[in-house]
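Missing here: one protein chain of the complex. Every other protein chain is in place.
Per-chain numbering from 1; labels A and B assigned in written order.
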Amino acid sequence: MDKKVLIIGGGPAGIETAYSLALQDVKVVMIEKDANVCGNIQNWEKLFPDFKDAEEVRKILSQKLNHPNIEVITNTEIKNLYPQGNLWFAKNDDERIFEANAALLATGFEVFDAKRKEELGYGIYDNVITSADFEKMYKSRKILTAEGRVPQRIAFLNCVGSRDEKVGNHYCSRVCCINAVKQAIEFKELVPDAKAYCFYMDMRMAGQFYEELYRKSQEKYGVTYIRGRTSEAAVTRDNRIQIKAEDTLSALPMKMTVDLLVLMVGIEASAGTTLLSEQNDVLGLYGFAKPLGLYSEDNMTTKPGLFLAGTCKRPLTLPETLADARSAATDIIKYLKTTK
Amino acid sequence: MKNWGFKISKPRVLDFDTANLDAYNRLIEKVPSAHRCLMCGACTATCTANLHTTFNFRNCHLMFRRGQFEGLAEELDKCMLCGKCKLVCPRGVNTRAIIYNLRIVLSDLNYKKIEL
Partner (left out) sequence: MNTIKKHFWNEYQKEIANDNYYYERSCIRQSFFPGSETAFLKILRDELGKKIIDDQHQHTCTGIGYHSDIVQFDTTMTICARLFSLMSDNELKNFVPSCVTSFGVFTEVVETWNQFPEELEKTRKFLREATGREFKIPENIAHPSDIIYKYRKELKQKMKYQLVNHKTGKPLRVVEHTGCHYGKIFSHHAVGGAEFPQVLAGMIEEWGGEVIDYPERRHCCGFGFRQYLVMANRGYSVANTKKKFESMEEYKPDFVLTNCPGCTMFMDRWQYTIAEMEGKTYDDNGMGIPVLTYEELAGLLLGYNPWDLGLQVHQVQSESLLDKIGIAYDPADKFIGKSGKFIGIPEKPEILKVDYDG
């Protein structure tokens, strides 16, 4: 097919769509704002719920980009995306113009900036970290406090930046609960004698094998789950973190001091997602892009030739993102075949 | 002593820094399935003793987990050990064994001694 598709974003959604299109003889130009492809999963070490090495997934995805029909352009941030006639155009700051028959937004998500929940002390207290920071530490298989000590007590707080109207995010980020279970297990494997607590509002274990992993974390690893939202973190004299919550099941206020507090940061629309959606009148709630419909039109938009894939639409897990990307490719090919 | 007309209220907070949380390990040694409890309350809903006394197995288990032992032995003594709770548990927790072993641990900790 003598047609070309622009893919904005070189994360899993962009790569998987690009490869699916390339296999169907469609030319793809994939434009990534960073130096490297693979997006957010570059920051993850192991994946839930099967502890798969994220590096393996990155390798598989990167190899797909070797297909001759795919041109990858990195270090290029698209600031302007617009249609003209039947064509789509994308521009970066240097006014470099890319032209194609269709465009796909695969601009993905950013993790919630935990500093916005001031009361939890991220960026203020040394021993408050985020789930993303935990992953970085885990690369070296060393989870340590700022002082270099092995934590004897760690707490994971769910719903930081999710299900919270105070930060404007009413939605559930879907991945944090299971990620907390995964990280609690990883921690307990490194420090079996330590205590791991997880504070939750609801444990949302909807994915396949999530509930099983949750059960295993309790049974095999003794992770303690406390239903209650932590209201406040403060520092103690020895630079540990005192947290307060309600133990809602006993209806009593509780407090505990932990060596390390991990904030399970949620998923937010990336700046690129919001910018390019807004330009094309496809901006939905919370800065995410809005698909034409929830069912068979989930990869389409109100703009002919503009498609969506992955977490630019809403929080999704990695397998969901990949499936969504392949589904987007199907719709794009259908569109290319029926449009001049 | 002056009569102030009030006393300093005792804190109600569950303090995980001072509570005896290690006693729970003794229960786990005997009943490993206790770890799996989700506090769903099915045990308490089906409980016969719960119908006509204040006995609440879920809450007894929770308070023991939290290291709060006061009054627990007296509550556990209201159980008839019928085991109906064990039938409904979605996570296969050996509830009856928890009650039985909790009572022994509490006795060892000098809460309402029992002779075995």
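Quick note on the criterion: a contact is a pair of C-beta atoms (placed from the backbone, for glycine too) under 8 Å apart; a residue touches a chain by one contact, two chains touch by 3 or more.
What you see is a predicted model, and the numbers here were worked out from it, not measured in a lab.
Visitor: Would you mind spotting which of A:Q42, A:T236 or A:Q279 touches the chain that isn't drawn?
Guide: Among A:Q42, A:T236 or A:Q279, only A:T236 touches the chain that is not shown.
Visitor: So which bits of subunit A touch the chain we can't see?
Guide: Contact residues on subunit A toward the absent chain are 115, 118-119, 123-125, 232, 234-237, 239, 242, 257.
Visitor: By the contact criterion defined above, which parts of subunit B meet the unshown chain? Give residue numbers in ascending order.
Guide: Residues 2, 4-11 of subunit B touch the chain absent from view.
Heads up, the rule we're going with is that only the chains that are shown with their structure count from here on.
Visitor: With centres defined as the mean C-alpha position, give me the subunit A-subunit B separation in Å.
Guide: 40
Visitor: Which bits of subunit A are touching subunit B when the two form their complex?
Guide: By the definition above, subunit A touches subunit B via 195, 215, 218-219, 222, 224, 227, 247, 249-250, 252-257.
Visitor: For a test of understanding, state which residues of subunit B touch subunit A in their complex under the given definition.
Guide: Within the complex, subunit B contacts subunit A at residues 12-17, 21, 28, 32-33, 35-36, 39, 58-59, 62-63, 65-66, 68, 91.
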